[in-house]
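What you see is the complex with one protein chain gone and the rest in place.
Labels run A, B and C following the written order; every chain starts at residue 1.
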Amino acid sequence: MKKRLLVFFMVLVIGMSLLAGCSEASRDEGETAAESNESTESVESEAKDPYSDEVKIAFVAHDLSTAVTQAWLEGIRNECKSFDNITIQEFNGDSSAENQVQIISEVINQDYDAIIVQCSDGGALADSVAQAEKNGIPVITLNLDADTTHSALVQMADYDAGRLIADEIAAEIGETGSVVIIQGIAGVSRTDNLEQGFRDTIANYPEIEIIASQAADFEKEKATTVMNSFLTQFSQIDGVFAINDAMAEGASLAVQQVNRLDEMVIWGADGEAAALEMIEAGTLTGTIYTNCWDQGAAAAQVALLMIGSEYNYSVLSKTPNIILEPVIVTKDTVGQIDQKDRW
Amino acid sequence: MSSEVILEAKNIYKSFSQVPVLQDVHLEVAKGEVHALMGENGAGKSTLIKILTGAYTKDQGSILWKGQEVEINSLKDCRQLGVSCIYQELSVIPVLTVAQNIYLGREPKIGKTGLIDHKRMNRMTQALIDQYNFPLHPKDTVGDLGIGLRQLTEILKGLSARSELLIMDEPTASLSGKEAEILFGIIESLKEKGFSVIYISHRLEEVYRLSDRLTILRDGKNKALLSRQEIEPLKMIQLMIGKEVDESEGSVKILTEKKESKTALKVEHLTCKGKFEDVSFTVQEGEIIGVGGLIGAGRTELVRCIYGADKYDSGAIYLHGKKFVPSSIRKSIKQGLGFVPEDRRGQGFIPLLSVKRNTALTNYDLIAKRALAITSKEELDMCLKAIRKMDIRPDDPDKPVGLLSGGNQQKVVLGKWLMRELKVLIVDEPTAGIDVGAKDEIYNLLRMLADNGVVVILVSSDLQELLRVSDRILVMRKGKIIKEFSEGTVTQADILEAASGLKEVRS
Amino acid sequence: MKRIKFERYSKVLLLLLFIAVLTILKPKSFPTVGNISNVLWSISVIGILVSGTVFPLLLGGIDLSIGSLMGLSACITVISIQKLNYANQSVFLGIGCAVIAGLVVGGFHGVVVTVFKVPPFLVTFATQSIVLGITQVLTNNKIISCLSPKLFTSIGLGRIGPFTFPIYLMLGIVLISYFVLNKTVFGRYVYAVGGNIEAARISGIDHQFVTVVSYMISGLTAAIGGVVLASMTQQGMASTGSGYETDVITAAVVGGVSLAGGEGKIQDAVIGAILVGLLNNGMNLVGVPSTNQGLIKGLVIIGAVALDVANKNDNKIRLFKAGKGVKKDV
Partner (left out) sequence: MKQSTVRKLISFGLLMVLVIGFSISSNYFLSSSNIFAIFRDASIVGIIGVGLTYVILTAGIDLSTGSMMALVGMVMANIYQYTLLPIWVMLLIGIAAGMTAGLFNGFIVTRLYLPEFIATLSTMGIYRALTYIIAIKKNGLITSQPMKTAAFVRLSGEIKGIYYVIIIFIIMVVIGQAILKYTRFGTNLYAVGSNIKAARLSGINTGRTRMTAYVIVGFCVAVATVFQTARMQCTTVLLGDGMEFNVIAAVVVGGCALDGGRGDVIGTLIGALFMAALNNGIYKFQINASYQLIIKGAIIIGIVVFDSWYNKKMEQASASRRIKEAVNEQ
């Protein structure tokens, strides 16, 4: 009886494989769907006046509950709040690419005028983003890019930021010693670049060795555990680089536990308020500050610009990239960051 | 009646842990006969059946099917032979239809495809139903049917498997009279069609009505094999009970009306629709009142209502003159009631918990607590006391009750009630499936309680037990108290007659 | 009999074995006060939770909502501290509110389970997302960091002797739970209801009351765990404690608490928690990347539980001819 069932399934499978086309498929990116989308004639959206007509902008977050995304959202809202014809709607991807894909197709359905998205996964969202653009909806990605040409990418410095931090740490530990990395969720392009930048630069310092790296999924709590195990694994740690501030804070907590704060430097990235506070308190060495409000605002501006203009992504050869200037923050410089700029 | 023998069991021996339950038992079923199997509880009927259906393995003896010897080691074996058993706990599947249940595992297919041919299956079922004219419909979901119809479904399942021998164990136990009637009709029609039936029942009138021959077991031995003509109620009773009606061993008893002591428990017009109706009786302090009757007569339901385990519709209960409403079990216990349920394993005790925990279960209000903490010493003492009083073996307070023997389990269940001030103790089939030794201890115990002024309500299908233990005997039938033996000579026969409504049959 | 004896000590043996292995593998880094205190610190929350969640489990129920409940209580605490601008007494208020929230949600579970006879899995499964949603609304999805007052932060980070405060808290709660389960009437009743609800009822035990209270206890410990976690991470967010339910249930089951109810000891459950904790710690020490740890963890759990089941099986079958207990297939 089981066998017969299997037969059923096989029939199904064959059916699908027919859909798939049984030909030997060439795998070169030449004629891939996403790009062929672009080459096709795209729908001309007759330009609206973003400052008078009814305008809907969707903000699709990777995970709405992080400080950064919240700051972006606020930035976007503030940018638009003076125009009451503009409505901003936030969607939560719950850190899942599938959700974002669904949401975006949803948003296209409701013909929004622009999408600001933080792609959980560049590859996964490539098609959706392309679809949106095809339907004349400009897409602006924040930090996390999509693997297809679209209206704009507004991001914090990633690779370069990594370089900067590497140099800072190197300087602080006297260009010699052992460093650990606390990674975010693997497969997120921006943080991967950040890490890459860091690794590449550290490579220039022969005396400095990256002795371990562990993922803590961007979470403060996990970072604490990971750091704990590092602390027990290695008697000597000179530098800690956490891919984001939340994890840096977690690491710092762990280090405080065993009172080894003076042994090592702990660096984060992003520059959220809590981190800055800790830097002032001396429990965190430094971070890369980016004003996420400005970043959000920038994204919104680009969105409005695209809505207003009659040309669209199809004229672009590659995604225009707007990079916000990274600010190194340490105990000495933290004062310069005005309270009102802390998100 | 054709004399061709279809099943023959010879010299069957079986014993559990050195206790012999079957000794040199014979059973012979001819083609097309209804062969009744009778005997008191513990006479070994069900053990014999379990051996025939492969649930137990026999220690000695041989089983012959149509002449040649066969080994029955599993239900499959006995099905393949063409024997099917209608269990007391039904083995039909509620969510499936009648047809699906009947052909479960051997559904008809459409041609070569694996697909079930529902039309054909229903037609086949309908054909079966018509053939034996059962009041069933192939498309009914079994879950929506009453017990009776479920049982018929099961019988039909047996028939559809081309069984030639049906074993029915107390089939009418949970049936309403109407359902029973239908069943009898069916059994008779089956008989005509040449099927054989082994029919196990306490109900004399059923046996009287249905069976061609009757094998009577007692204490695991063949007592008699009666042919239709010989089946004569009183004779049957005597054979079952074993003794000629003489004064010995509590087969007969002279009850004497107790001299007026004060009434402890009074039940008036207690009614629970569909279970029992307008039941009234009174019990005096220190009296053991036996409640006799057949399974399904409403005895258990009655006592459960008195205890407060179930709700009754109307009527009143008075405890020492005060009106007593068993709104919650907790309250009943506080009022001094105790209850030993019929289904020991399912309701009596908690298998995983130790003897200690089980004995203490109802009595934590008696155990002193220091800042909420149970003083484990007192708990232990209580348990040891119970173990001593009941002589529970092994006397290990920490042994999970689930691992004790049936007798000792029951002792634990009883024991916990001895630990508190009882006014009324209700025991439902206290000695079912318990070895003789334990029985006696339990009887003595009940008497001792009574002597201390406790009212004991004893529900039992064991006539000897009833006679031996109780001071007064109520007999229930179809939810009513139809007879009360309060004084004068009473024999097991009298009780059985009353319980089985034999008189009605005779007249 | 011998079997049962072995069963009684098997958990401890397993634990010792584990420690031995780790000590051999990592003689320098594992058996250090620092590391031990780390392990304990990281399991303290699970320990706290399991000592409450064991109650529904013993009833044959389950509580999937504890994770999101932790989030709720964490956020409630942090918010109320923030609202009363970080004054000390605000901490007490916050904890108070959190605890109440926990009790309320737990009570709700209990009522739905016992009154409406709904499978606990589904109820708690639903409240899991409801509570999470409420928390998100409460925090409108922001992380609320809370670095003061000292009184609050020291809940999670304060040290007494070599160990941090949560460890002592855990020990305290475990002891209380042990006391309730093994010394009080209520504890007896929990086992009784879990072991055979009908018999319990016939013995005059109010199983509905027992059920409701048990789920409330589970909610309570979840709330406390949330507070501790908030203080450990010095922040409150909706996703705080998410996924803890699996760790906790796993710990309990590895500790020999049967999901069928009626058997299991709190001390074993705690040992189970320690085992899970050690496993994580060990894998970190040996340097198994966190993404791959699930594999080993899963296999170990399957192994442990399978052994446990096999161990109990034959007893079980003797215990329940009625058929309750482990599903056995032909």
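Please note the rule applied: a residue touches a chain if its C-beta (ideal position, glycine included) is under 8 Å from a C-beta of that chain, and two chains touch if they have at least 3 such contacts.
Since we're looking at a predicted model, the values are computed, not measured.
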Touch partners, limited to displayed chains, of the chain removed from view: A, B, C
Touching the absent chain when the full complex is considered, from A:Glu195, A:Glu249 or A:Glu272: A:Glu195
Missing-chain contacts mapped onto chain B: 75-76, 79, 90-96, 100, 104-105, 107, 114-116, 118, 141, 143-147, 176-179, 273-275, 277, 478-479
Missing-chain contacts mapped onto chain A: 1-2, 4-5, 8-9, 12-13, 15-27, 29, 31-36, 64, 89-92, 94-98, 101-103, 105-107, 109-110, 120-128, 147, 185-187, 189, 192, 195-196
Residues in chain C touching the chain absent from view: 62, 112, 116-119, 121-123, 125-130, 132-134, 136-137, 140-141, 238, 246, 249-250, 253, 259-260, 289, 291-299, 301-302, 305-306, 309-310, 313, 323, 326-330
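Quick note on the criterion: only the chains that are shown with their structure count from here on.
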Core chain by centroid distance, with centroids computed from Cα atoms only: C
Euclidean distance of C-alpha centroids - chain A vs chain C, Å: 34
Gap in Å, rounded to a whole number, between the CA centres of chain C and chain B: 45
Residue list for chain A, restricted to those that touch at least two other chains: none
Multi-partner residues of chain C (at least 2 other chains): none
For the chain C and chain B complex, residues of the former touching the latter: 179, 183-185, 188, 191-192, 195-196, 198-206, 262-263, 315, 318-322
Chain C to chain A touching residues, read off their complex: 29-30, 32, 34-35, 38, 41-42, 136, 139, 141-143, 145, 147, 157, 164, 229, 232-235, 237-240, 280-281, 284-285, 287, 289-291
Parts of chain A lying in touch with chain C, wherever the complex brings them together: 64-67, 70, 92, 186, 212, 214-216, 220-222, 224-226, 228-229, 231-233, 246, 249-250, 253, 256-258, 273-274, 277-278, 281
